[in-house]
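Missing here: one protein chain of the complex. Every other protein chain is in place.
Letters A, B, C and D name the chains as they come in the text, with residue numbers starting at 1 for each one.
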Amino acid sequence: MEEARIGIYVCWCGSNIAKMVDVEAVAEEMGKLPNVVVAKNYKYMCSDPGQDLIVSDIKEHKLNRVVVAACSPRMHEMTFRKALENAGINPYLFEMANIREHVSWVHTDRDKATKKSKSLITAAINRVLYHDPLDKRSVDIDPATLVLGGGIAGLAAALEIAGSGKQVYLIERSGALGGYAAEIDLLAPYMNSAAQVLDPLIEQVQNHKNIEIFLESKVTDISGYVGNFDAKIEKKGKEVEKKIGNIVVATGLKNFDPAVIDRYGYGKLPNVVTAMEFEKMLKIGKVETKTGKLPKNVAIIHCVGSRNPDYHEYCSRICCMNALKFANQARSILPEANIFDLYTDMRAFAKGCEELYTQTSRKDVLFLKFEKGDLPTVKKAAAGDDCDMVIDMHEALSGEDIEVPADMVILMTGTEAHDDAKDVAHLVGVSMCGNDFFIEKHPKLDPVATTTDGVYIVGNCVSPKDIPDSVSQAKAAAARILASISQGSVEVEVTTAEVNEDICCGCQTCIKVCPYTAIGYDEEKNVSIVNEALCKGCGTCGSACPTGAIRSKHFTDVQILSQIEGLMSLEV
Amino acid sequence: MEQKGLTGIYFCDDFNGKSDAIDTAELMAYAENNPDAAVTWSPSRLPITDPEAIAAKIKEFKLERMVIAGDMPGMVKPVFARAMAAAGNDPGDIILAGFREYGAVSGADTDRAKGVIACALKGVTFGMAAVPEETDVNQDTVIIGAGIAGIQAALEIADSGRKVYLIEKTGTIGGHMAMFDKTFPTLDCAACILTPKMVEIGQHPNIELMSYCEVSGVSGKPGNFKVKILKKARRVNLSTCIGCGNCAEKCPGRAPSEFDAGISTRRAIYIPFPQAVPNKYLIDADSCLYVKNGKCGVCVKNCPVENCINLDEKDETVEVTAGNIIVATGFQVFDAKKVERFGYGQHANVLTSLEFERVVNAAGPTAGEIYLRTLDKKGNYVFPKVGTAPESVALIHCVGSRDENYHKYCSRVCCMYSLKLAHLIKEKLPSAKVSEYYIDMRAFGKGYEEFYERIKSEGVNIIQGRTAKVEGNNGKLLLRSEDMIEDKLIEEEVDMVILAVGLEPRQDAAEIAKMLGISQTEEGWFREADSKFDPVNTFSGGITIAGVCQGPKDIPDTVAQGSAAAARALQSQIKGKIRGNIKDIPLQKIEARAKELSTLEEAKK
Amino acid sequence: MAKEEKPKIKLAVYWGAACGGCCVSVLDVHEKLFDVVAAADLVFWPIALDIKYKDVEAMPDGHIDVTLFNGAVRNSENEHLAKLLRQKTKVLVAYGSCAHMGGIPGLANFTTKDELFKRIYDETESTVNPDKIRPQPEHEVPEGKLKLPEFYNDVRTLDQVVDVDYYLPGCPPQTERLVEVFMAIVSGAELPPKGSVVGALDKAQCDECKRKKSDNKLIKKFYRPWEIQDDGETCFLEQGVICMGPATRGGCGVRCIEGNAPCRGCYGPPPDVPDPGAKMMSAIATMIDADDEEEIAKIVAQIDDPAGTFYRFSLPGSMLRRKLT
Amino acid sequence: MSFEPTIVSFLCNWCSYTGADLAGTSRIKYASNVRIIRVMCSGRIEPTFVIKAFTEGADGVLICGCHPGDCHYHEGNYKCLRRYHLLQKYIQQLGIEKDRLRLEWISASEGKQFAELIDDMTETVRGLGPSKVKEVMTTYT
Partner (left out) sequence: MSQRVDPNLMKELESYGVKKKDWNACFHCGNCTAVCPLTEQGSMFPRKGIRSMQMGLKDKLAAGVEPWLCYYCGDCSDTCPRDANPGEMMMALRRWLTSVYDWTGLSGKLYRSKPLHLAVVSFLFFAVLAVFFIFAKIPLLSDPANVQLNSFAPVHVIELADHIMLAVLSFFLLSNMLNMFIKVVIKDKSVKIPIHLYFKEVWLAIWNFFTQWSFRKCEGKLYWFAHLFLMLSYMAMFSLIVLFLGWFQTDTIHPITHPQRWIGYIITAGLIFGSLYFMIGRARKKDRKFKFSHHSDWIWLFLLFMIAITGILIHIFRINGMAHLTYYTYALHLAFEVPMVVTFVAFSKWSHLVYRPLAIFFANLKKSTLALQKNR
């Protein structure tokens, strides 16, 4: 290693630092430390002249390392790194000492503040000695995208990406596109026709020159990393291999099977139907009991399988609105019938939904509340009763135990993850939460990305949601993918971890430590391998490695240890 | 058409009588004159309540297909389905011609409504027929509003290497999210997750952040907009200000802090909050003594940088060109003063939820301590630096929402943020009694129901029953509610009441809508092109909407929309072409295209 | 014969604060001893040869080519000999764990000289010492002054007393390794840089370990080896048994693990690890399969003696080399 | 002059360092005894660093990370928490008072809490007196 030649620059920040820290004395003293070639102080280091000062010193004094003592690196680390780059040296041969936010602005004793500044700068000098030049790296992105699932979210993502002229492979396990939306007649809250909007979408997808559709297919294997995945697709026994850059997982949901809830009598009482079954009746215009009569009393029961720890604790989000839609439709098709809606909380939260709730109640739909955990029971009516079934319930808003007559009971079945969600998760390398839904990278600010770069999760496989929210997510994923493929490459983290293969003993402690599945295991060499395209540089693996084989670049053991030495060197 | 059989059309709504509505009579006349319609009905000619009668009519006219036209024709579709089935037809042959669905909501949209009818009669969807022409697209994007939706959209597009003008009305980006303490249901701190994104915006080479700026005019056409931007006089030079704060120390001007939702004061020269981006000062003309009286200039004297503060700076207007515009202007909270009986503005400790967010925020005026608000010497409500903690707090849901007297819609986030606030109170004041009064608990999202259960188990008293009134009572607040589940009347005395105020469109939403030529819903939210499949597009080409300006939503949904809007822009930019305005397509063109499509369809069969 | 032409090297072996096992390990070379003797002259080996300290003192500086110093430095005699041998030796090798990192005797650094003496001279069950007599370093007798080596408060590693050229770790070092190293020196091959660890691998134990390993290192409960029925096949850590293998140099031939006992770490840490136990502590703690603070504390409580576990052979050689008093 | 302890503090970049910066931008005053070292994640902090700080003469060591669930890297702070518990047990075995090592969660908005934490820890450590670690480890008896 060439001899270190360090330049130190202490900023006044006007009076912000200078008022509390004797910057001149600090600079002078620091100048005496070994390897320090230049030590200067200046009013505004971040200003253009301040940066120019660094650049010219680097050139003049052949500096190969720079320390700036000024404000928080969160403010200006990038600024100074750029200055180093301009001067022709690697931007990572730089360290900042924060003597504003952490010293001058928070302390009141000038001597102490000055002393603290010195030790912070000494630490920075000690650290920068061990800095390595690091290079920005990027990986090329294959412009093709794999979309798993041909439901509404998958279609939306595929169209958005293909619409820009990029290749999409759309995989659907069933024989048709459209998913659950294709089975629905009308959509709450505006009661528009699902088919009228979905059919053209499907047609567009089918006729799109950039979309290759694989029906009755599944992906059997995915390997690689962001920008460079290889997918094996099995289509009717034949295997195809595709190279892709990104993956959108839109595998959707399945409906809860109400047969497991004994009290609702599904499967035993002929006129207890699921939401999907009722949907079919509406579609063909025949809302009739099994004996072909028009029902006089229709009861809709919410939260079937949802909001109940025995089945699923979560709320399925879409059933309330679907129930209101059914109530409306039932009223329309059966003008004379009594319609009862047995709910827990009416979750009419989306645009236009509260209005639908109001509108529905205006149509003489009687809403009856049962409390969470105090479910109604459906039973056959006594012989001679003028209805087919009666529902026993405790009505929470009146406090009464009541029975509700019913000739048809519609169970608003909740949604749940597919049985094979685990396989999909394993295939694409995403994690799952307790409910078998996939986990997003960040539930708030990154709801479609996953911890695996290049793999996006959208729609109902993440959590139950309605069509607009699914579509938004699909397009959000598309945006991410479009941005990266239009760049052609994606920049990867510079300060990643790296494995010293001469030391690594293959204990595999690090592998599960990584939240990004960036570490793999090379069986042949018996060492761990860091996929730097996936690594985010948190350094946790470096700390977990028992042999010291993993190095967290820019936060290496020796850098931090010598920083500590520097910090303490002025203490008695 | 012969082989397809006869088509009947039914107008289920009659708009006549409503001002500014589409003229139903004109539409019916259009249908009657359309050769594709065998018969035209309306409720006055054929009542909608009797499926049997309709079936008989269908048989009588030998109809094989029905078009139902109206504002929301889906509402009556099932009755036709039954009638069609009864008449021996396939209920699948019912076509909805929904005017609202295609944005035909007022008399001005009559032509579009006719187009919808023409397409329906031809058996094709309007969306397929009404395809605007494509034009070249400018690669730059203008984003209006730099809340989390705007930030997200900007980063998505800028990361693809394209230029973004991010225009923010206030002095900093971050929007409402920056004001929050924690976010539900994960309870992560808003600043921790938002500030890195804000910093990224500030440092992104492809983003031109224009804070303290407003869009003052838009011209041009999709793909090539000219956007006039008013740069409000900041009076502090953005490039030389070092953010030291010396100027503010001695500034005599005071105004309520916008960032603290008005519960603290700031100087006339100020930085909206310590982590603002850009982290530079600005002068608020309304509270600056120099601007008002022409003398002061204390800030200039204290500024260590030469010529950084220019008190005489004037507003200026610049113009940028862009191919796409993303509107992410967000919302404002409901003015709780409107509900007099909750006593907001009359009692010191009736707070809005937004105010309380600032109280409970570690970076807020009380540094996160929950204290009771008191009166200062001048008679203003202030939060003391050290004060008494409330022993009991009540949260009231649905303030201004779900109420015919104010806003009919549900604001979507209040239930959850109220639960969150209840949790934060319990966390900071474990012995405090916390009650929540709600109508329906809308815990619908991922992890929300679980969160609700958790808050219940933390000892928060959650009561189903809307609070009717809050009255002052010897320094305490007495509120009255019916606990509908426990069947009792609750007259609770508490120290503090937090009103879960709803979200409403910004005051200037109409102005922006007009400027951009996009439409609004009755409530004032921006209207999307398709409520289901195109939630961010508008009927105006090149203009997308994202976030709460389109309707209330929580952070993840807003972020998703921000990205989705970016996707629309990116798609056109990558392709190099963008679709024009749907509203500009002449009726004849739609009719012709519908005919063409239906012929194609026939040919396929 | 060319071999004859080469002068024999002078070899010394010394036994400091140690159990003697290291010396035995030298003897364990068995028939190879002839090769050794053929190549080297043993000039000093208290356990085997009657050579007085005075004889050593009389040697000129640098007279001895190689000294294998085993055992830690516990008393003034050890220190004296360490310094003496350093003076007389060209290549001083810290031989075995005790000289290298302090070894088992180093565990005495958890206590003090006074406490030790109190226990040994007053408190053990077999002790009768009503007058609380302590060993005296010096004692006047008619014949003159009698001297006993002074017992130090600290146990020290060899390199804490003198400059060390090489380290040959192990408790005891594997004889094969010794022969290899010795032969390398004899053959005149280029020696590794000063301060290197020799006779051991850079890679840790796991590299040689034949047990089945996976990434499934999540520990809900720690077991002492006798608390669990070892399946003989799976990685000890994956069974919840603390094994120092991943943080210990290989080279011993994973003898303990082969014998179905977890590694205790006698070979010391891999290269570039500043503190021998801290890395393993970090790794082990990371493996704990709990996020809840209470649960974590409960699992950690199952490790009775972390310092003794992770620094069994290396306490004096670690950063926190002794207990504060 | 009363004893002025030196406290070495390891802060994660995303929450705690930002929180400490916020204390600065908000001009909240606190004791000058703390010396901050920035790491990307509290999951990077390993026992070696803490031990090193003590042997170099630190009277106290403070580790700060994001609140549980807030970690920028999802779960690094949990790893830190686990290490902290084991480390505590270890240093206590060697006679270092447990109050000399602290782990606290500081979010980006908790500038004031950070300042209070520093003041509090400074006082605690001051009460414990100077650490003997450096002296003991460098003097052989």
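Assume a residue touches a chain if its C-beta (ideal position, glycine included) is under 8 Å from a C-beta of that chain, and two chains touch if they have at least 3 such contacts.
Remember, it's a predicted structure, so these values are computed and weren't measured experimentally.
Undergrad: From the touch rule at the top of the page, work out which displayed chains the omitted chain touches.
TA: It touches the following shown chains in the full complex: A, B.
Undergrad: Of the residues B:H204, B:K456, B:R480 or B:K575, I need the one that contacts the missing chain.
TA: In the full complex, the listed residue that touches the missing chain is B:R480.
Undergrad: Give the residue, chosen from A:Y42, A:Y169, A:F367 or A:Y456, that touches the chain omitted from the document.
TA: Selected residue, touching the omitted chain: A:F367.
Undergrad: So which of B:L375, B:A468 or B:L600 would be touching the chain we can't see?
TA: Going through B:L375, B:A468 or B:L600 one by one, B:A468 is the residue touching the chain not shown.
Undergrad: May I ask which residue of A:N338, A:T413 or A:S470 touches the chain that does not appear here?
TA: Reading the full complex, the residue touching the unseen chain is A:N338.
Undergrad: On subunit B, where is the contact patch with the chain that was removed from view?
TA: Residues in contact with the chain left out: 341, 398, 402-405, 439, 464-469, 480-484, 487-490.
Undergrad: Spell out, residue by residue, where the missing chain touches subunit A.
TA: 338, 340, 346, 357-358, 361-369, 390, 392, 395, 397-398, 400-405
One rule holds in what follows: only the chains that are shown with their structure count from here on.
Undergrad: If you average the CA atoms of subunit A and of subunit B, how many Å lie between those two points?
TA: 23
Undergrad: As a quick test, compute the distance in whole Å between the mean CA positions of subunit C and subunit D.
TA: 34
Undergrad: Just give me the whole-number Å value for how far the CA centre of subunit B lies from that of subunit D.
TA: For subunit B versus subunit D, the centre distance works out to 44 Å.
Undergrad: Tell me, which residues of subunit C touch at least two other chains?
TA: In subunit C, residues 274, 279, 282, 284, 286 touch at least two other chains, as defined above.
Undergrad: Taking each residue of subunit D in turn, which ones touch at least two of the other chains?
TA: Residues 18, 25, 27, 46, 48, 52, 72, 75, 79, 83 of subunit D touch two or more partner chains.
Undergrad: Provide the residue numbers of subunit A that touch subunit D in the complex, in ascending order.
TA: 72-74, 98, 100-103, 105-109, 112-113, 116, 119-120, 123, 451, 495, 513, 515-516, 536-540, 542-544, 552, 555, 557, 560-561, 563-565, 567-568, 571
Undergrad: Which residues, counting only subunit B, touch subunit A once they are in their complex?
TA: Subunit B reaches subunit A through residues 49-51, 72-86, 91-92, 95-96, 98, 100-101, 125, 127-128, 148, 152, 156-157, 159-161, 183, 185-186, 188, 193-194, 197, 199, 203, 240, 242, 244, 246, 279, 304-305, 402, 408-410, 412, 440-450, 453, 464, 484-485, 487, 521, 525, 530-536, 550-552, 555-557, 559-568, 570-575.
Undergrad: List the residues on subunit B that touch subunit D in their complex, please.
TA: 181, 186-193, 195-196, 245, 274-275, 279, 361-363, 367-368
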